[in-house]
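Yeah, one chain of the complex is gone here, protein chain that is, but the others are all in their spots.
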Amino acid sequence: MLRVGLLGAGRIGQVHAVNIAGHAKSELAAVSDVFTSAAETLAARYGARAATSDEILADDGIDAVLIATSTDTHSDLIERATAAGKAVLCEKPVDLSLARAQACQAKAAATGRPVMIGFNRRFDPNFGALKASLEAGEIGRAELLSVTSFDPAPPPVSYIKVSGGLFRDMMIHDFDMAGFLMGAAPVSVQAVGSAIVDPAIGEAGDVDTAVVTLRYADGRIAVIKNSRRAVYGYDQRVELLGSQGLLSAANMLENTVSRATAAGVASAKPTYFFLERYMPAYLREWDAFVTAALEGTPMPVTLQDGIAALALAEAATDSARQGGRPVAPDLPAAVSPEPVA
Amino acid sequence: MLRVGLLGAGRIGQVHAVNIAGHAKSELAAVSDVFTSAAETLAARYGARAATSDEILADDGIDAVLIATSTDTHSDLIERATAAGKAVLCEKPVDLSLARAQACQAKAAATGRPVMIGFNRRFDPNFGALKASLEAGEIGRAELLSVTSFDPAPPPVSYIKVSGGLFRDMMIHDFDMAGFLMGAAPVSVQAVGSAIVDPAIGEAGDVDTAVVTLRYADGRIAVIKNSRRAVYGYDQRVELLGSQGLLSAANMLENTVSRATAAGVASAKPTYFFLERYMPAYLREWDAFVTAALEGTPMPVTLQDGIAALALAEAATDSARQGGRPVAPDLPAAVSPEPVA
Amino acid sequence: MLRVGLLGAGRIGQVHAVNIAGHAKSELAAVSDVFTSAAETLAARYGARAATSDEILADDGIDAVLIATSTDTHSDLIERATAAGKAVLCEKPVDLSLARAQACQAKAAATGRPVMIGFNRRFDPNFGALKASLEAGEIGRAELLSVTSFDPAPPPVSYIKVSGGLFRDMMIHDFDMAGFLMGAAPVSVQAVGSAIVDPAIGEAGDVDTAVVTLRYADGRIAVIKNSRRAVYGYDQRVELLGSQGLLSAANMLENTVSRATAAGVASAKPTYFFLERYMPAYLREWDAFVTAALEGTPMPVTLQDGIAALALAEAATDSARQGGRPVAPDLPAAVSPEPVA
Partner (left out) sequence: MLRVGLLGAGRIGQVHAVNIAGHAKSELAAVSDVFTSAAETLAARYGARAATSDEILADDGIDAVLIATSTDTHSDLIERATAAGKAVLCEKPVDLSLARAQACQAKAAATGRPVMIGFNRRFDPNFGALKASLEAGEIGRAELLSVTSFDPAPPPVSYIKVSGGLFRDMMIHDFDMAGFLMGAAPVSVQAVGSAIVDPAIGEAGDVDTAVVTLRYADGRIAVIKNSRRAVYGYDQRVELLGSQGLLSAANMLENTVSRATAAGVASAKPTYFFLERYMPAYLREWDAFVTAALEGTPMPVTLQDGIAALALAEAATDSARQGGRPVAPDLPAAVSPEPVA
């Protein structure tokens, strides 16, 4: 049984609390939040106790912490939690600064404690099935990857201003997906972005629509499309062309009903947002963390993966600012030790 | 808060236990089973106590019971539970005997306690969305209903022998679906059935493949297709032709991945069986029961609905035995007071 | 080169004229019609001559005739054309009277000339691919067939009155499809029909919505659904459940565009009517006739097939008039010498 302290009782913390409490091999021991009452309410729902993050990190009865606090606290908390001997699952991104994230990794690695980064999409059953097909050789060698990732609506501009920008805040998931599926880091990053959804996003120095192209050393290519606005719902798709075929993961739909009338055939929209689409992914993600933490096996998504994605986000941010000039990402080593066959 | 006693700790009882324990407005107080250890194991998992059904029915601290025992006990338990003042949710079918079910209804009605029958498919989000479209007038007046309902594989012949036959055991869900969508009871039932999946099913006096046609007083028609074997998974679809269009509810698939190769395009199968397909339906069903029980509003599926479906099953069984001769079902009154416009 | 006389210059005759004139191995020599000017116009378009049907049948330079006249002339023309030594392709149905059709067959058979009946749907690429999959063993043994066949809108009541009724006029295609796919004739026919699309159709003694169930000697079952009105277009689908899987042929759509908006996802309707849907089928049908006529190989659809479908239509008409009582069709022999494995 893994005794868990949850740091952060906001929207995503609440999703994790359900999974921690409902898992047969984990229990929710304590919850902290900068808003004490939020921690108390969430803790009460699952028979846990409210505490400060200091108390949780100091509690020898707690084996692991899940970090679901604001991004600017991630690096510090990872360092302190691993120093305190905890296994860590930290929400993405590791940090908005690549240098800070790398320093964090060095400290965490020195403790020998395992750290997993919460790239939930790796655990989506659809993307998982796509990857399984790839690894089973169903399309031969991967050659051209396309990731489509559109949010239903942009966040408030106040959030945009502290988010680190679209590439670090939103596309970072897609950079990780590229690493997950291509099994390597690209040698070149090109980014084109515009603020055409909302001029206020442009005034805040960010873009809301972007295309990034990644080129790998062996000639393979990946292209990522992001938009902050898809009025029909959360649009999350992957296509991978290989030497022997094409794999595609389509959206989950709200239901399977179609309506054929004189006006045409109407069907359901994609599920609205990440809470609807990725609920099964969060559950599978937690199960993977618990299993690795209890059995001492390698974490399925590492701090190194988090840094790799961040490095691509930084390169894309640079490229976009330079009108799309190709930028070589600052990546010290291979993302993944196991190249895709 | 609704305090619930669960009668029956088998496969379906376990599904209900999760939902009872997880619902914000219900708690699992006690579990009974003819196998005491099954009750104990299940009760322990949710912090409930194991008990006998007699103890549960006698416990004034229990507000409602969920009957998930074998079919031959349903009528007795409904009668005893309502007499003891409990609200009741009973798995389908009410009974294998229409006369016995009608007697049960009379006794239960005399107590004034609410009884809901567990026709889970009414709570499937897809069928629910289809019905909502119908009620919103999207296809005008309903004219021709088709229900496809195939199991992945036949049950053991030992089960077939005590099941009451395909029409009472399996197609009863589809008879209820017809009532749910057509909002009336048919005046004529014709059934054709064969044992072509497994001759042993025929030797046991049952069929494994059947088509039933229902004709309504106003000329509308419904057709139901059943097979005990669809090797590709649980096939549960509905189509409804109306004066202004067609509504269709397709299967849920295991995932959204497609694989295009030189051999063709491959996609995922339907979810394997009712536990996969109808898990969301069971959750919504329980929520509907809790809400009606706590608020004193009418149950969304009544004992009368259970009897109506059973009457159609009996008529179909008769028709099939007579080579498909039309049979008028023994239905005392309208299934539903609100005809579909 | 097959020199062809076309009898009938109406809507369907015009479809055939294009194919006759465009085929590399046939030429349109002459066209007749009760409206002389229609024959002249059509003939002129393809460099053929207008003539009477008597002149065409008497012309030794004409090898084959295509009969696209009104149904009441089919039997006579088949008899006269075969007696005149022509190969014949005759539109369905052979006749509205089963007895008359059987007499026609006897006379035509005595001449030794080949007669093909124009069941165009057998040549639809989709239904053809479905049959090829069946014959390749992809779903094992066929067990339960479903044919959906809805017209976009009912014909005028004046046409209904002389049509022979829905079962002979419209469902006859589906009876033939059942024979095509099941490779046998049923032993029992049950029909339920209503006039709910248009009461005037009921007043004319016909139905506009019907379900027919066919039972085969070996226990297999087929169900056919017809409606005279599907406002979203021509709905022509087949599903076949077998011991190892399910084959489905869906509709052809007007285009492949989908439109995802806040209101949902909209896609194109099925092609509007038989001219749009079955144009490729008419072309393939003509090619099959030309090949068989020139090479002396057996016709792919025989006069016997036309009679078999008519016998089922007659049985269905009887069954519907008797409230759905099962009727044994008057079928002298097997529809097809090659049973489906």
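Chains: A, B and C, in written order; residue numbering restarts at 1 for each.
Methods note: contacts are C-beta pairs under 8 Å (C-beta built on N, C-alpha and C of every residue); 3 or more make two chains touch, one makes a residue touch a chain.
Being a predicted model, the structure only gives us computed values, none of them experimental.
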Worksheet item: Which of the displayed chains are touched by the chain that has been omitted?
Response: A, B, C
Worksheet item: Of C:Ala30, C:Ala81, C:Leu246 or C:Ala313, which residue touches the hidden chain?
Response: C:Leu246
Worksheet, complete the sentence: Among the options C:Ile221, C:Ala260 or C:Leu310, the absent chain makes contact with C:Ala260
Discussion item. Which candidate, A:Ala44, A:Ala58 or A:Leu144, sits in contact with the chain we can't see?
Written reply: A:Leu144
Response to the item:
Given A:Arg3, A:Arg45 or A:Arg229, the correct residue touching the omitted chain is A:Arg229
Worksheet entry | Residues in subunit A touching the chain absent from view | 143-144, 146, 148, 150, 188, 190, 192, 194-197, 209-211, 213, 215, 218-221, 223, 225, 227, 229-232, 235, 241, 243-246, 323-326
Practice prompt. Go through subunit C and note every residue touching the omitted chain.
Written response: 125-126, 129-130, 133, 138-139, 244-252, 254-262, 268
Response to the item:
Absent-chain interface residues of subunit B come out as 230-233, 260-270
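We take it that only the chains that are shown with their structure count from here on.
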Fill in: Distance from subunit C to subunit A - Cα centre to Cα centre, in angstrom
57
Response to the item:
Residues of subunit A that touch at least two other chains are 260-262, 268
